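Here you go, one structure.
Of the protein chains in this complex, one is absent; all others appear in place.
So, subunit A:
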Amino acid sequence: MAHAATHDHHDDHHGAPKNFFVRWCMSTNHKDIGTLYLVFSLLMFFIGGSFAMVIRAELFKPGLQLVQPYFFNEMTTMHALVMIFGAVMPAFVGLGNWMIPLMIGAPDMALPRMNNLSFWILPFAFSLLLSTLFLPGGGPAGGWTMYPPLSLQGDSVAYLVFAVHLMGISSIMGAINIIATILNMRAPGMDLLKMPVFVWSWLITAFLLIAVMPVLAGAVTMLLTDKYFGTSFFNAAGGGDPVLFQHIFWFFGHPEVYIMILPAFGLVSEIIPTFARKPIFGYKAMVFAIASIAFLSFIVWAHHMFAVGLPLGGEIFFMYATMLIAVPTGVKVFNWVSTMWGGSMTFETPMLFAIAFVILFTIGGFSGLMLALAPADFQYHDTYFVVAHFHYVLVTGAIFAIIAGTYYWLPKWTGHMYSETWGKIHFWNSVIWVNVLFFPQHFLGLAGMPRRIPDYNVAFANFNMISSIGGFLFGASQLIFLGVIVHAVWFSKKKAPDRVWEGAKGLEWTLPSPAPYHTFDVPPVIHDDELAHGHVED
């Protein structure tokens, strides 16, 4: 990537800065900032993954062998916070930063300096958060959901709250930037309904972020004042209500989980048509489905709270609203399958991950439908069934889509082809071990194993051991991913063509590989047949 500028003659007069500090720390270039986001995300993915390894190692067999229960709780809490706010969200922002300007024909993001700031907040936020593990009071151990009164018993509340504030500020700035870019900087002729689905998914996600991150900031601020300033928002003894926090938190939390999956829908909607060599089925329906899911995400929050003692009317409302989400989600899955139907498919690594996404995300959707049924949820709630559910939608959903997107655009970013063989080895190891890891957790939950426990009855021993073995091997498989990326960036000899994939459509493939440091200084002339959705009829 460092050589990007030298390959392109029209770029000579303003290439990448030679000084490392100036280039990476003071960057206003959407590509460099996108790279920073992606590298940061990968680092957090391995840190969060190492916490998961501690969890699975302790759960390998009954009895406590490795860590004290309190440290175990720190691990589950930090694993979630790091993976959600450090790995998945920044990865999508990185992909959006890199690709949105290229896909809509813009020269850069609309607010480049704010772009730099929104990235550089993150390393500080996570230093603050991760430092708590080395402080005398220990890290947060009350779960990533931070339910009071438990979360207020920790000594790291202030660190946690300020870290969350920083992450929220970063996300809001990133979202503003993406909305401003998409709404103002599209090349002439790039109508909203000609935009790639990935751009659409990010536009909608950005509105979700702006709507809910301030809600989270409010909730954690109330935790802070309850802990240190004598307020009683959530303290029953002072006239407050612990359940109030849960309502506020999940009003943020449910849109948050869609923030982590809608851009994944967008990625998969780019990749499947490319490798099926056939336009996406029902473009408008896909866009509308994403918008519907985003809207519904605001009225389903209390399905996380079926066991807090909601009134009957509340249970019924949130159950029905939650079940409704199955309809637009089903439309998306059916449309992906229909895109494949009648295509001319090849199965390069991005396509393999995208197909695995469709199947395994759908399995996560199925368990989601089961969880939506409140009377059954009285049993599922807070068990390993839930753990299995959200790891299917987040690991084999969001993370598989991120990996697919990385393989899909890596040649465009680096100018080199990655190793297809090692990509496929990475894929098959990931897809097998992730199922060994998470599928048995459905059984554990149904049999009655609560989540967030460091030790368990021996009736749960067999499936926990299987799950742990899957976990170690899935974790190890991701080192292959790291290897493939390092190879593609620095060692691969195979040059990538401009249009890396035979069936790829869209503006990004009209650019050289690697993409020059500055692109679309002059807005491109849009030819509808170059776009994936140039002739939208349905």
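As a convention for this text, a contact is a pair of C-beta atoms (placed from the backbone, for glycine too) under 8 Å apart; a residue touches a chain by one contact, two chains touch by 3 or more; residues count from 1.
Going forward, contacts and distances are computed from a predicted model.
K.L.:
Can you match the unshown chain of the complex to its UniProt protein name from these: "Glutamyl-tRNA(Gln) amidotransferase subunit A", "Carnitine transport ATP-binding protein OpuCA", "Transglutaminase family protein" or "Cytochrome c oxidase subunit 2"?
P.N.:
"Cytochrome c oxidase subunit 2"
K.L.:
From the list A:Phe60, A:Phe334 or A:Phe472, which touches the chain that is not on show?
P.N.:
A:Phe334
K.L.:
Thinking of the whole complex, not just what is shown, which of A:Leu133, A:Met323 or A:Val489 touches the missing chain?
P.N.:
Considering the complete complex, A:Met323 is the one touching the chain left out.
K.L.:
Which is it among A:Val22, A:Leu135, A:Leu193 or A:Ala459 that touches the chain not included here?
P.N.:
Here the residue in touch with the unshown chain is A:Ala459.
K.L.:
Return the single residue from A:Gly282, A:Gly471 or A:Pro524 that touches the missing chain.
P.N.:
Of the listed residues, the one touching the omitted chain is A:Gly282.
K.L.:
Could you tell which one of A:Gly343, A:Gly483 or A:Pro523 touches the chain left off the display?
P.N.:
A:Gly343
K.L.:
On subunit A, where is the contact patch with the chain that was removed from view?
P.N.:
62-70, 73, 141-143, 147, 149-150, 153, 236-237, 240-243, 276-283, 285, 307-309, 311-312, 315-316, 319-320, 323-324, 326-327, 330-331, 333-334, 337-347, 355, 358-359, 362-363, 366-367, 369-370, 373-376, 378-383, 443, 446-463, 503, 537-538
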